[in-house]
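Only a single protein chain was left out; the remaining protein chains are all shown in position.
The letters A, B and C name the chains in turn, as written, and every chain counts its residues from 1.
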Amino acid sequence: MHNLQLTEDQELIVDTVRKFVADSVAPAAQEHDEHRAFATNEFAGLAELGLFGLAVAEASGGAGMGFVPFVAALEGIGEHSSSLARLWIGQVQCALALESAASSELESVVAGIEPVAFVGPEHGLRLEGGAIVGTARMVPAGAVAKRFVVAATDAGKPVLLLASGLGERKALRGLGLASAGCANVVFAGAKMSVLAHGDGADRAIRRAQFVAWLGTAATAVGGGFASIAASRRHAGERIAFGKPLLAQEAVVRKLVNARHAVDAARQLVWHAARVQDLGEDATVAAVQARLAAVDAMVFAADEAIQIHGGFGYTVEYHVERHYRDGKTLEVLDGGSEALRSLLAVRQFA
Amino acid sequence: MHNLQLTEDQELIVDTVRKFVADSVAPAAQEHDEHRAFATNEFAGLAELGLFGLAVAEASGGAGMGFVPFVAALEGIGEHSSSLARLWIGQVQCALALESAASSELESVVAGIEPVAFVGPEHGLRLEGGAIVGTARMVPAGAVAKRFVVAATDAGKPVLLLASGLGERKALRGLGLASAGCANVVFAGAKMSVLAHGDGADRAIRRAQFVAWLGTAATAVGGGFASIAASRRHAGERIAFGKPLLAQEAVVRKLVNARHAVDAARQLVWHAARVQDLGEDATVAAVQARLAAVDAMVFAADEAIQIHGGFGYTVEYHVERHYRDGKTLEVLDGGSEALRSLLAVRQFA
Amino acid sequence: MTATVTNTTKMQNVQVPDFSLSPELAAFRDTVRTWCREHLGNAVAYDAETRFPRDAVAAAAKAGLLRTTVAKEFGGSAMGNLASCIMLEEINSVCASTGVTISVHNSLVNSLLGKWCNEAQKRRWFPKLVTGEWLGAYCLSEAFSGSDAAALRCEAKKEGDHYVMNGAKLWITTGSEAKLFVVFARTGPDRVKGISAFVVEKDWPGVGVGKKERKLGLRGSPTTEIVLENVKVPADCLVAQEGQGFTIALDTLDGGRLGIASQSLGIARAAIDLIRDHLVKQVDAKGRSTATQPDQWTLADLAADLDAYRFLTWRAAVLRDNGVRCSTEAAMAKSCASRLCNRAARAAVSMLGLAGVTGENPAERILRDARITEIYEGATDIQRLVIARGLVAPA
Partner (left out) sequence: MTATVTNTTKMQNVQVPDFSLSPELAAFRDTVRTWCREHLGNAVAYDAETRFPRDAVAAAAKAGLLRTTVAKEFGGSAMGNLASCIMLEEINSVCASTGVTISVHNSLVNSLLGKWCNEAQKRRWFPKLVTGEWLGAYCLSEAFSGSDAAALRCEAKKEGDHYVMNGAKLWITTGSEAKLFVVFARTGPDRVKGISAFVVEKDWPGVGVGKKERKLGLRGSPTTEIVLENVKVPADCLVAQEGQGFTIALDTLDGGRLGIASQSLGIARAAIDLIRDHLVKQVDAKGRSTATQPDQWTLADLAADLDAYRFLTWRAAVLRDNGVRCSTEAAMAKSCASRLCNRAARAAVSMLGLAGVTGENPAERILRDARITEIYEGATDIQRLVIARGLVAPA
């Protein structure tokens, strides 16, 4: 990790998270996924470690540590549970949006009493006659959250809302992120208050989007490494044609290429986090990181399944989960195509 | 460039090189290439700027500035002439190998009196009965150099040699690097002295290889940016179906993807340079950077040709040159496949 | 040579290649397509409930879909590989779990029995197989032999008029539902020539169904272990001769690969249809398409490859129907089609976005089902080596 040049404080946090993941997340991750069980204890564990305010300014009650330790820690979580990673990302999205909007709700989110869900502008929700109109699909924590921080538009202008008192929602049987409590959410009959309008809402929403892109990228880097590690383990043990798979150049070539893709994505993630922590606009960097990392995660998982052969198609080897989770991460937060359009505007307009 | 966090001294060097390139390299690059003219004046210009000793330790008579300014400056050269970039790389390879071998020849190489050529171990040259056996193909500066620093083997053990007094050599009509004076070189009848044996030779050769991988990567990043810049210019001016090409999402998407590939490769290059300057082994990082950057350069040039349409197939728009140079860079220094095998050993053995 | 190359009056009215289906085959394809619409409506449920498509397979048996590769004298319709490929593309475009069940039954089990069994054996088993009373399974893989099939350890020891069989087979498609197993077992020490093929019936003592796999996709198709403990296999259940097992296995896999190539084409078509429907919907108020150019490219490239790889598949099927060895051609078909269906499925999920991953449309199931096609009946890398070997082998 020295190449991220973490401070001692940051290093401590990352180590703590990695230990927590090894002890409390990894063992049950597959089972939770298979039974589509919400990662309740794991979420509580993150709250206990005080991670939801990591990037919130000290003045606002956070740790003020920026994004570098955030991505380093997320990578560790992503290695074992993209679902949990997305839950953390959702809390940080809410926290930073609330901080931007100077909302008093921030404190309780930082404290992590219960999952809060962020609903991004990609869902196209509209404020009409005091009600939120539209459906938000596949919202992490959407099935369990009591409060939602919602990006919407009011007569075409951005608005940031806090919604609560929603009806019951069912966790989706979707492709991936099975223990993140994802749900389709409608706000009919919900209680609602405005947190910010216009430019203020815009700033808050952009900040939350940045968190999603950068955080997802870091998560995907972790997921990519997990597939590579699992493949290497399997390839070292499995014998075919009289020698371990790892002795076959074809297998090693897959590992080399997957590792190359993930390592490259990781540099983009670190670059984006560093630039942002220097106080500059890292939107382009974060979007590039997100695109590269998720592609690398899917690629690594795909090759991992192939290296595992039939075993890879079964749930016990985790790599099929990374494949599903990777493709699911790809379509969240607007999806990769929308992000490419964003880059088109930012880089070539 | 702030993201590379250059010191003031480093920044000054990079700016100087960029100015030199704009004034003295860019204008004649295409013509030199078309006529396969060796970039004599440009080479002398680099020597005058004192660039050959940039990464050589101060104690050895160099500038002791490490690899970060080297890659930053090479990027600028690569934007206009991969041929010249490879010439510089060759001088630095020789300089660092000679420094490793504590050779007194170092001084004249740093001074840049004349081009010296480095011949890497990928050519499989052997020392037999006091003569160098085998052919080195496509050696940059091979047609003009009077002295060669040669990596060979002596009874299977590495040996570093200095060769001079070669017969006449003809510049190749090859695919690319047309103004780098590339030639196939045989050493029959050459004068020869041993610079280092065994481990010492091994260290010197590895150092020179590192320079080639990292330097080629930086060159290719520059080449990639050049293709993107040319495409953007052309797409802004060229009208089709009633609007500039740049207004067509299909064209912009090509630019976004090319830029993404080059930006990602650049992060790998910077990472490798930084790690090396921290005094750690950056071999894996440099090889990854080299693989990604050359692929990105070829990809960007290929898309640039497509964006230019028929114009791109002609020599005036430079992008066909970047395509040829990119594919040529790919097969130098052992070629991409050999580098992937090296990663296999370093990462998964 | 003659001065003029093209002065060939013979060139008029010469036979040219024909890429179309004859009216009979086109009608057959349309009939199967209609059948699929009527009988595969539970595809979503088979997947979601991990439920064997018993109703669909029974309907398929009734419609005669389980006997296409069997000769008429044994109750089959003798339609051959090409018609089977056409049929399998249709079925798999709607339900890959049903598709693989039928593919294994037809392309592996029935084909093998028809080619390698003697008359008495055919009379014994085909009546049950062509009616679907019994489903067949193909037991080659073991825990320690996947791609390297010749490393199998399952043992059949001759004792008088029977063999005693011991071992365990892994990854057996239709394992828990089949009544007839073609089992490859070791009758001698030689790595390749020590392998023989047997027919084993489910009801015999010692035949057990082991662990059932929980899988990424094809969840309607049960993949299980088959455990063989001191199974007494009558000598007349040996297929062909002792030691011919590996030859039989490889030959049968050429046909099996055509089945999987066709499955892949069906899955690819389903994904491409989703993409096309998605783009068709994107129109402005004046009915003009607003689909983005990159999305249109994706559709165009996938559609072109679907046509191209269908031709590769049909070519191999026609060769096999003509009794010509088609290992290279079958490997090309399987390798290309299976990669295509995964590429198409990933593109569909990407393009359909959130609706693709929530299960509102079949995109996510297609993605999960597609992934196995690159693995079973010879992984992609094995296919590639088969192709390369065919090309670089000294003449």
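We take it that a contact is a pair of C-beta atoms (placed from the backbone, for glycine too) under 8 Å apart; a residue touches a chain by one contact, two chains touch by 3 or more.
All values reported here derive from a predicted model rather than from experimental measurement.
Hidden chain, full complex: it touches shown chains A, B, C.
The chain omitted from view is touched by exactly one of C:35, C:184, C:198 or C:246, namely C:35. Not every partner is drawn; the one left out touches chain A at residues 248-250, 253. By the touch rule set out above, chain B reaches the unshown chain at residues 34, 137-138, 172-176, 184, 239-241, 250, 298, 302, 305-306, 309-310, 312-316, 320, 323-324, 327-328, 330-332, 335-337, 340. Seen from chain C, the chain kept out of the figure touches residues 1-8, 10-12, 14-22, 24-25, 28, 31-32, 34-35, 38, 62-65, 67-68, 77-79, 82-83, 87, 276, 279-280, 287, 289, 291, 293, 296-297, 299-301, 303-305, 307-309, 311-312, 314-315, 318, 321, 331-332, 335-336, 381, 383-389, 391-392, 394.
One rule holds in what follows: only the chains that are shown with their structure count from here on.
Here the chain at the heart of the shown protein, by mean C-alpha position, is A.
Separating the CA-averaged centres of chain B and chain C is a span of 50 Å. Annotation for chain B: residues touching 2 or more other chains are 249, 253. Multi-chain contact residues of chain C, defined as those touching 2 or more other chains: 292, 294.
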